[in-house]
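All protein chains but one are shown at their positions in the complex.
Entry: chain A
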Amino acid sequence: MQYGLNDAQEMIVATLRAFVEKEIYPHEALVERSGTVPDEIAAEIRRKTIDLGFYACNFPESVGGAGLNHLEFALVERELGRGSMALTHFFGRPQNILMACQGEQVDRYLLPAVRGERMDALAMTEPGAGSDVRGMTCTARREGGDWVANGTKHFISGAEHADFVIVFMATGADETPKGVKKRITAFLVDRGTPGFTIRPGYKSVSHRGYANSILEFDDCRLPDAQVLGEVDGGFEVMNTWLYATRLTVAAMCVGRARRVFDYALDHAATREQFGQKIGKFQGVSFQLADMITEIDAADLLTLAAADRLDQGLPANREIASAKLYASEMLARVTDAAIQLHGGMGLMDDYPLERFWRDARVERIWDGTSEIQRHIISRDLLRALGA
């Protein structure tokens, strides 16, 4: 890995830092208060992102994206992580699993998503199947040359604004020596398809305005043209394209932690108690030292994992370590920042209580901390036959 960013990468960071400060921060208080993003603000963020050539920057140039590599995309996510997720959602980065589109799917889903004309969401999780994705009970069965889908997905982010959803369904099962193993297929499902309902999900403590939805399938007919990838090939598309998504969580955590740290540092340098700046007390200053050390470590883990992806090296364990460490780091940093602010840290006059609440989900979605530890340890032990 080469240390240090090149001029273009530095400029991506500087541009997005300015963009997030000027185009996202000013709307955050409103989103926190109202719990939604007004349509005109969403449209404005989307338009500005398209004008800047950053929309779908994670897609290759051949389909109209900007062709950023993994490291550069991690820098983008890191800077966006500073701002409210409800708002940065419209700084569109469609799921790169759409690269699996074939034939006419390219014109119906991939290209409009890259152009910012249609928004996507991705649905795996069900009330009865979270970490255990393969345990899903949403099924699509063959009937008269079509697929007929039934079941419920929940916790689906972005579905509220989505024009279509990439949905994983069980399409069969095989007897194996380890028991029954479900076959999974990915489907592209348009909003408005008969038998498909998107309804409001739960109210979450994290990321107000970034809603989750419940999807219901009631004899929803899907022709073969809606299959993304191969029939029964859901795990293959998942593994090929969703492999790196966890890294975006790590990158966002790093960006947000740096924003939080700036508040903590500033407060330690200005707040006086007992006749001096509280930063002069070692109890406070050592806390700051630990915070920045952890932030830098998480940053490097994230960029190093991205760099491995760019080099075509296996990175499953490294991505899991980055996601695990960065999300747990953010929890510690947001907690410490509140502590450093004393009572005011808890008040919504400051955004610290929000950062602290928002941090909580990062250890859960895109694979819980436990699942990341599972991935890391399996990777090490399997090599030894254990």
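The criterion applied here is as follows: a contact is a pair of C-beta atoms (placed from the backbone, for glycine too) under 8 Å apart; a residue touches a chain by one contact, two chains touch by 3 or more; residues count from 1.
Quick note on the criterion: contacts and distances are computed from a predicted model.
Chosen from "Large ribosomal subunit protein bL17", "Electron transfer flavoprotein subunit beta", "FAD-dependent oxidoreductase" or "Aspartyl/glutamyl-tRNA(Asn/Gln) amidotransferase subunit C", the protein name that UniProt gives for the omitted chain reads "Electron transfer flavoprotein subunit beta". Only one of A:14, A:29 or A:205 touches the absent chain when the whole complex is considered: A:14. Listed residues A:51, A:104 or A:175: the one in touch with the omitted chain is A:51. Mapped onto chain A, the interface with the missing chain covers residues 6-8, 10-12, 14-15, 18-19, 51-54, 57, 66.
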